[in-house]
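Notes for the one structure printed next.
The complex is shown incomplete by one protein chain, all other protein chains being positioned as in the whole.
Chains here go by letter, A and B, matching the order in which they are written, and residues are numbered from 1 within each.
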Amino acid sequence: MAGPAKKFRPDQMGYYNKAELSRVNYKPPREDWMDTKPEFRIGNFIYPAKPKNLICVGLPNPREWAPMDEDWKLPENWKEILLEGIAERLEKYRSFRLFMDICVRCGACADKCHFFIGGGDPKNMPVLRAELLRSVYRKHFTTAGKILGRMAGARDLTYDVVKEWFFYFFQCTECRRCSVFCPYGIDTAEITIIGRELLNLIGLNVNWVLEPVANCYRTGNHMGIQPHAYKEMTEFLLDDLETVTGIKVTPSFNRKGAEILFITPSGDIFGDPGTYTYMGYHYLFHYLESMGLDITWSTYASEGGNFGLFTSHEMMKRLNAKMYAEAKRLGVKWILGGECGHMWRVINQYMGTMNGPADFLEEPVSPITGTKFENAKSTKMVHICEFTADLIKHNKLKLDPSRNDHITLTFHDSCNPARGMGFFEEPRYVIKNVCNNFYEMPENTIREQTFCCAGGAGLGTDEMMEMRLRGGLPRGNAVQYVQKKHGVDHLACVCAIDRATLVTLCNYWAPGVEVTGVHEMVANALVVPGEKKRTQDFRFRPLKGMEEEADV
Amino acid sequence: MYDGGKIITGLVVFVGLVTFPLWSNVGKAAKKPDPKIDTPVIQQLAEKKCIEPKAFMQAEHMKILNDWRDSVVRDGNKLYVSSSGKTFNMSLQNECMNCHSNKKQFCDECHNYTDVKPYCWTCHIEPKEKEKVAWASIEENS
Partner (left out) sequence: MRLLLPLIAVLALTLIAYAGVSGAGMNYLFGVFIPYAAFLIFLIGFIRRVVQWGRSPVPFRIPATCGQEKSLPWVKRNRFDNPFTTGEVIIRMLLEVFLFRSLFRNTKVDLREGPILRYGSAKWLWLGALAFHYSFLTILVRHLRFFTEPIPFFVKWAETLDGILQVGVPAFYQTDMVILAAVAYLFLRRVFVPQLRYISLANDYFPLFLILAIALSGILMRYFFKTNIVGVKELTMGLVTFSPKIPEGIGVIFYIHLFLVSTLFAYFPFSKLMHLGGVFLSPTRNLANNNRAVRHINPWNYPVKVHTYEEYEDEFREHMKEAGLPVEKE
C-alpha cells in the first residue's frame, strides 16, 4: 500500500486510498504457488487469541504469540497433532474426504470469492484455498502423493504451510458463494471450518473469534454482558423507545412458564445500528402482548450467534447447547429467533443434530394467527421474519409504511440464511409491507449469489481492515450502484454481523448509505395503540413531512 | 448418517453398467463372420482374385467404392486401373456384385457383425437373392 495517508493507521478505513485499493492486480505471480509465502502485515491478519480466553474454554496451547514473529511457539509435536487431526476428520466427515478427492480444478469458483475479486491474491481463489490443505492430504494420505510428491500436487506439512493455513483460513468468511457454482458442490466453508479446527488443535486461533467464544461460554453472550447489565442496557434502550413513541415497554427476563423464548444476537443490544432493530423487537412484542403473545428473554441464552462455528464443531455444540437447555429450564413451548446470519446456519443445519431432539418442546404455533410452523416441527425454532410475515399475511399488524418514506431501502441477503437455508422471500415480504421505497441490488449480488460483508466468520475486526475493504468491494459496489440509480440510502439485512461490518463497508464504498435491520423497519411502520403522534424514527430522525415538528 | 444402502445400490448399478459386455454375452456363442466367396461366377474364374489384394480390400473397399461413385457421377470417368495394371468398370452392380452376387453371405456377414450400415442400397437396387438360398444358409449356420 503505497502512500497511505499519514494520520491514519492500517486498522482505519481512511488509511486506504479508494482508487488505489480498487486497482486489483489479478495476475498471479511467476513462481509456483507452493513456493510463495503469505506476507503478514497490519490490516490483513487478526491478532492471536489471548491466553485467558483459551484457558476459559479449555483449548490447547494458551500463550502470547504474534503472527509476524518467526516463532509461533507451537507444541513440539505439532506436525503429529495435525496429521492425526486430519486422519480423524477424514473418518468423521464424508464432506472432507470427498472434497479432498474430487476437485478437478475447473476454476469455476475462482472469481466467485469476494476476497479474490477485491484482492487478487490467487490463494484466495476457493480452489487454491482448498489446495493448501489438499496438497498436504495428498502427501500424507494418498499413495500417488507419497510416491510422486510434487508431481502429483503433493507437499509436505511444514511450518510454512501451517502459517499459510492460518493466513488463508482466516481470510475466508465461510460464505459458501463458491459452493453454489461448483459442479460437485465442493464447499469451501467446510474446508475452512475443518482447517480452523485443525489449527485450533495446536493453539492457532484469533482473538476476535475466541474472545466472543469465551464470553459466550461464561456470560451467555459474545459481548460478555453480565445478566444485570443485560437488563440495564435493555432498559436504557427502551427509554429511547419511550421518547420516540411515548410507550413504555416492560419485557420479562428468565421468566419461567412463558410460552415462547426469544433469542437474538447480543451484537444488537451492544452497538448501533443493531440497537434499533433490538428496540424494534421489543416494540413488536409489546404490540402483540395484548393479542396473546407470551414471550420472555433470557440472560443465560442471551446469544443467538455462535462463534463456536468459527472455531470447531465441538465448540459450536458447546455454545449452542444453551438454547435448548434454557428453553427446557424455563419450560417454554418453543423458541423464536432474531435476525442473525450464521446463527441461522447453526439452527437450521446443526442444532437439531447436535443438541436435539427437542422433545421437551412443542411444535411451534403462532399464538396470534394459529399458524403451525411445520417447517420447524423438529427443531422447534422459528425465525422472527417468518413469524412477522405470517402476522402481516393474516392482517394482524396495523402498519403505516409511509413512516418509512424518509428511507429508500435495499436488502442485503446475508450469506448463511441465503445459502444455508434459502431464506429469501420472508424478509422481502416483510420489507415490502412496511416500506414504500424498496429496490433490489443487481441479480448477481443477491439471493443465492449474494456477496459477503467480508467480515463474517469472525473476520469483522478493524485489524483486518485492508482485507475487509477489499473483500467488501463486490457488496459495496452493488450498494453504490443502487445508491446512484435509485437514491438508496439504507441497506437492510437480517444479520447482526452485517450490522456491525457493513457500516464500515458502506462508509467506504458507498458513503451515505446506512445499515438497518428488517425489524427496525417493521417497528417504524407499526402503529401501536396509545402511542404518541410519531414524528421521529428510532434514530431520532424526523419522519417525512414531520421535519419541523420533530425539531421541537 | 451413512446412507449405506443407497451407496451400495449405486455401486451395484455402476458395476452392472460397466460389466454390461461381460454379462450380456453370457451364453451367446460369439460367431465369427464367415463371408462366402463361392458364388458360381467366382468358381468359374480362372484366377480367383479381386481387383486388389485381399488385405487391402478388407480395409479399404469402402473407400474405393466411395471414390468410384465420385469419379463416375462427378467426372464421368468409369474406368479403374488397378495396382496390377488391369482395368475394371467402376460399377458396384456390374463389377463388384457380378462376382459377389451373394450380398447376404458376403457383404452382410461382416457389416452386421461390426454394425456397419453402408448406404449403398439407398440408391442401388439390392440384388434379389432367392429366398430358398437365404433360408438354406441360415439353417447351415445355425
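By our rule, a contact is a pair of C-beta atoms (placed from the backbone, for glycine too) under 8 Å apart; a residue touches a chain by one contact, two chains touch by 3 or more.
Not measured: the values here are computed from a predicted model.
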item: Residue of A:37, A:52, A:92 or A:532 touching the missing chain in the full complex; value: A:92
item: Touch with the omitted chain, as defined above, among A:33, A:47, A:65 or A:439; value: A:33
item: Option from A:107, A:246, A:512 or A:545 whose C-beta touches the chain left out; value: A:107
item: Touch with the omitted chain, as defined above, among A:81, A:136, A:162 or A:180; value: A:180
item: Among A:218, A:398, A:485 or A:544, the residue in touch with the chain that has been omitted; value: A:218
item: For subunit A, the residues touching the chain missing from this view; value: 22, 24, 26-28, 33, 58, 90-98, 101-108, 110-112, 117, 122, 125, 127-128, 131, 142-144, 151-153, 176, 179-187, 190, 217-220, 226-228, 231-232, 253-256, 299-300, 313-314, 317-318, 321-322, 325-326, 329, 347-350, 352-354, 356-357, 371, 373-379, 381, 386, 389-390, 393, 418-426, 429, 442, 444-445, 448-449, 473-474, 477-478
item: Those residues of subunit B which, in the complete complex, touch the missing chain; value: 1-4, 7, 10-11, 14-15, 18-22, 24-25, 28, 30-33, 55, 58-60, 62-63, 65-66, 110, 113-119
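Convention: only the chains that are shown with their structure count from here on.
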item: Rounded Å distance between subunit A and subunit B, as computed from the means of their C-alpha atoms; value: 69
